[in-house]
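What follows is a single structure, and I will ask about it in a moment.
In this view, the complex is presented without one of its protein chains, the others remaining in place.
Take a look at chain A:
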Amino acid sequence: MIAIIDYGMGNLHSVSKAVERLGYNAVVTADPAVIAEADGAILPGVGAFGDAMENLRETGLDAVTKAYAGSGKPLLGICLGMQLLFDKSEEYGSHEGLGLLPGEVTRFSGDFKIPHMGWNKLQFRQADSPLLEGLEEGHVYFVHSFHVKTGQAGDLLATCDYYGDVTAIVGRESLFGMQFHPEKSGELGMKLLGNFLRLTGREGEAHVS
C-alpha cells in the first residue's frame, strides 16, 4: 500500500488515481500509523512553502515524514513536496524545511515568464539511477515559481533548461523528489512514477481493471 500524505495542501485525487492505475493500492491519509505501515509514501503539495511546513508541524506529520525517510522505505516528494525535503526556502520570508537533503529553495529571477509553467525536457544527470531505468529523456509538466539549489551534486538525478539549469529530479538512496507533476506528465510521467513505485516491491498488488 502506498500512503499519500494528506496535510491539507492541494488536490491529491490525481496522484492517488495515477498510483492506482499503475497497479498499487493508494491511501490518502494523515494517520501516522497508516503512513508508518505503508510500503511507499508520497509527499505531494501545491501552494506556499511556509504554509505547508506550518501544516506539517501542526499535524505532527513533519516528524512522521522524517521518520519514514529514516526507515529506508521509498519516499517521493512531488512539486512543493520535493522542495520541502530540503533545508530551507526563501519563499515569502525564510522558512526551515524538513532538512532531509542539503540545499535550499530560491525564487526564479530574471526577465522571463514566471512561473515556469508547461512542458520542459528532462536531461538525465545520472541515467543509472533506478528511477530513470529504461527511460529516455522527454518532456514533463512543470508549474513552479521557486526552484531547488541542491547542496550536493550527487543528489541531482535530472535537470531541465529554463534560463539555466533547473533541478527536476533528486534522489538519495530511497528518498526521491520530482519538481514536475509526474501524474500530469503523460506517458513519461507515468513511467517515472512507475519506477518509483516498483522500489516498494509491491508491483501488481492491486487489480487494474
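One rule holds for everything that comes next: a residue touches a chain if its C-beta (ideal position, glycine included) is under 8 Å from a C-beta of that chain, and two chains touch if they have at least 3 such contacts; residues count from 1.
By our rule, contacts and distances are computed from a predicted model.
Chemist: Given the options "Sarcosine oxidase subunit delta", "Spermidine/putrescine import ATP-binding protein PotA", "DNA photolyase" or "Imidazole glycerol phosphate synthase subunit HisF", which would UniProt use as the protein name of the unshown chain?
Modeler: Going by its UniProt entry, the chain not pictured is "Imidazole glycerol phosphate synthase subunit HisF".
Chemist: Which of these touches the unseen chain: A:V34, A:M190 or A:A206?
Modeler: A:M190
Chemist: Extract the touching residues of chain A with respect to the undisplayed chain.
Modeler: Spelled out for chain A, the touching residues are 11, 13-14, 17-18, 21, 46-47, 113, 115-121, 138-139, 141, 143, 161-162, 181, 183-187, 189-190.
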